[in-house]
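Below, a portion of the complex is reproduced, with chain positions unchanged.
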Amino acid sequence: MEQKTVTLLIKCPDREGIIATLTGFFYKEGFNIISLQQYTNVREKKFFMRICLTTKQQITIGLEEKFDKLSKSFDIEWKIDYGDKKQKVAIMVSHTNHNLYDLLSKYKEGILPCEVVMVVSNHEKLRPVAEMFGIPYYYAPVNKETRNQQEAELKDLFDKNEIDLIVMARYMQILTSDFISHYPYRIINIHHSFLPAFQGANPYMRAYERGVKLIGATAHYATQDLDEGPIIEQDVERVTHESTVSTLKSIGADIETMVLSRAVKFHLNNQIIVDGNKTIVFPET
Amino acid sequence: MEQKTVTLLIKCPDREGIIATLTGFFYKEGFNIISLQQYTNVREKKFFMRICLTTKQQITIGLEEKFDKLSKSFDIEWKIDYGDKKQKVAIMVSHTNHNLYDLLSKYKEGILPCEVVMVVSNHEKLRPVAEMFGIPYYYAPVNKETRNQQEAELKDLFDKNEIDLIVMARYMQILTSDFISHYPYRIINIHHSFLPAFQGANPYMRAYERGVKLIGATAHYATQDLDEGPIIEQDVERVTHESTVSTLKSIGADIETMVLSRAVKFHLNNQIIVDGNKTIVFPET
Amino acid sequence: MEQKTVTLLIKCPDREGIIATLTGFFYKEGFNIISLQQYTNVREKKFFMRICLTTKQQITIGLEEKFDKLSKSFDIEWKIDYGDKKQKVAIMVSHTNHNLYDLLSKYKEGILPCEVVMVVSNHEKLRPVAEMFGIPYYYAPVNKETRNQQEAELKDLFDKNEIDLIVMARYMQILTSDFISHYPYRIINIHHSFLPAFQGANPYMRAYERGVKLIGATAHYATQDLDEGPIIEQDVERVTHESTVSTLKSIGADIETMVLSRAVKFHLNNQIIVDGNKTIVFPET
């Protein structure tokens, strides 16, 4: 008990002996491997690993240095989380509140292992929701002319607060490439359709018009290509010819909340490795 | 017992009194309404009804004439099925056999209330499957040059055999507009993706490349716009980063069989009304 | 516009002409039928109908009297909602808060067409949640000895406030038969398993021990037989061998919120007819 749990995410070209070498390294360094999840993309000869380690002593000192040496000879990209501080999260919203209620209540309950530092919006509308939960609310109105200025202010705000993860919980503005590239794979967006169907605006209206029999939602990392970033999680629900656009929105709201909160949890738990435009999502351990 | 069940599908502009008028008409004509399913599209002021009637005497004589008169004053489009003869079905295939096995075994079991008259293919490969089930198999090879000729022969074949419904059970050729318009809403196609995502060729490969977390299949009426006809049924299944293209195909095969056989059953049971590019699919009664 | 929408739920033995008679009656009385949903249980010769009517004038006066006469000759049980006042709802909780957050946020958003009058609990724990939303919170502690006394007080409280519907949103006490029979089909309970599997206590622990591959939740009307009342709605989610009891609870929480809020909405929209120990749930119109 009172052990530290260290999580490593590893990505490298596949080669013989990689698992034995890695596990041997940590064993010799005095760690106990409490879980190891591995995926080899045989087609593309790539190797991915998530490894959770514990250690009784304070022997993590120098670990990075030693591992860095190993990692160079195997061409490994890696990311380490010492589990000693919670990620700081900013939630961005516009008008709709179902994702915000869900994220904040799950945060309050300890289901999302993070610190929600602020809610930011281009409207005043959801201030009461943030305040109900005691979370600071920043009003950051924006239009075409002021976009660069607003984003500059948001960057300042986020950087000053050391924000690790930005969650776009139905923030209905398109962020600039410049802003997005400042937070690589650190912005999660919820799109209210089953991507790649109905990219872009008004997906529920378009789903209604196309007469689909299931609707969905998709959580993905925001990249410079709108709605085309790596997909983290998706889900769908059955609808019928009787479903109006308003019914679709109401059914969709429940899918959006589930999908977004799962994706945020996967990210906070270090379950995700991004590979090109795809994600490896290891199961919770 | 030994009553006839007559099914009517009705479509018209919505107006006051339409349900009372229609139900009153059939009551006065001596029918018992055993089920009535109705859907009003309030937004577009359209009315749709599926009504199943029984009668003890042979009083269906003259029904159409009388109803036609009524229908004119309400601007009704209608379709009647006296339930006295099974629809004749032709199944078109190419290489993959899972839909064919499924449709033929369900047909043999009496789950699909129709007569499967023939299997047609542009390859010889699936002849043994059709023959296992004792269904005639027509080999109709085709290439760009011979397309019109082949389709002309198919039309002859289908018309001579009084085919009511053509089921494209992974027939991997694009039919011409001319051929399709000869069988309006009488050709059901299975597309191996969750439309409108991944229209066109190689949907499983593209799903793999996009990194989606669910894959699906869609049964729809074939129209002149490829993969854009009215959707009848869709379903999805969860996949992961570990799913190879081959795994996607294998998981997808089960979705395709379920979705296509459901759609064919809906059609044969007169549960579907087409409205523009959408379908109203009434539940089974 | 500004028309009143009246909803009738009807249950009677099936007989010839019933639909025509009913629809004719309302037509003659000057109503427009905006939707009619009907289900005939052929096996048991029972007829069920949900009918939504509008009228431009104030002609609902005397409707009940006239309909009562008709209903007697057809042995009809019926229920009418004039849509002129919102149902009053009391929510009962104990420790877990996910259903409470979900119901209150959906209520605030206008998704649940009712008036949530109070939250009642045998613990103080969730008072802050109710107060966040500005809903009065009643603390009603209970143990074996005080059960009858506590329920008597609750009955007073509910009756004084004219409560129409009691929602047990993970209230972890067993209500007495006496209390339940005071609110026939007016108490909705969420059970955290896929009934009839894992009736009774600790369903997630038992699901873990049994090694099921899906877990679920069930919303049902409370009756004198614990967890055996008419089921309104159920749903499930996939789990794996890696799911701990705690993971099951967390996945289950999302299922519980969706299932309970759907069931409450069905009830408030008059979509449900109870038939013996089963429910007919008509789709939303």
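For reference, chains read A, B and C in written order, and residue numbers begin at 1 within each chain.
Keep in mind that, in the parts below, contacts are C-beta pairs under 8 Å (C-beta built on N, C-alpha and C of every residue); 3 or more make two chains touch, one makes a residue touch a chain.
Owing to the predicted nature of the structure, the values given are computational and were not obtained by experimental measurement.
Participant: How many copies make up the whole complex, given 3 shown?
Facilitator: Per the structure file, the complete homomer consists of 4 copies.
Heads up, the rule we're going with is that only the chains that are shown with their structure count from here on.
Participant: I need the chain pair with the most C-beta contacts, please.
Facilitator: Per chain pair, the contact count peaks at A-B.
Participant: Can we say the copies chain A and chain B touch using the same residue numbers, with more than half in common, or are the two sides different?
Facilitator: same
Participant: Taking the mean of the C-alpha atoms as each chain's centre, how many Å separate chain A from chain C?
Facilitator: Inter-chain centre distance comes to 36 Å.
Participant: Whole-Å distance, chain A centre to chain B centre, using C-alpha means?
Facilitator: Spacing between the chain centres: roughly 41 Å.
Participant: Scan chain A for residues touching two or more other chains and write them down.
Facilitator: 240, 242
Participant: In the complex of these two chains, what residues of chain A are touching chain B?
Facilitator: Checking each residue of chain A against chain B gives 39, 42-43, 194-198, 210-214, 216, 230-236, 240-242, 244, 277-281.
Participant: Under the touch definition given earlier, write down the residues of chain C that touch chain B in their complex.
Facilitator: Checking each residue of chain C against chain B gives 16-21, 23-24, 26-27, 32-38, 40, 42, 238, 285.
Participant: What residues of chain C sit close enough to touch chain A in their complex?
Facilitator: On the chain C side, the touching residues are 97-98, 101-102, 105, 109, 111, 132-133, 240, 242-243, 247, 250, 253-254, 258, 261, 283-285.
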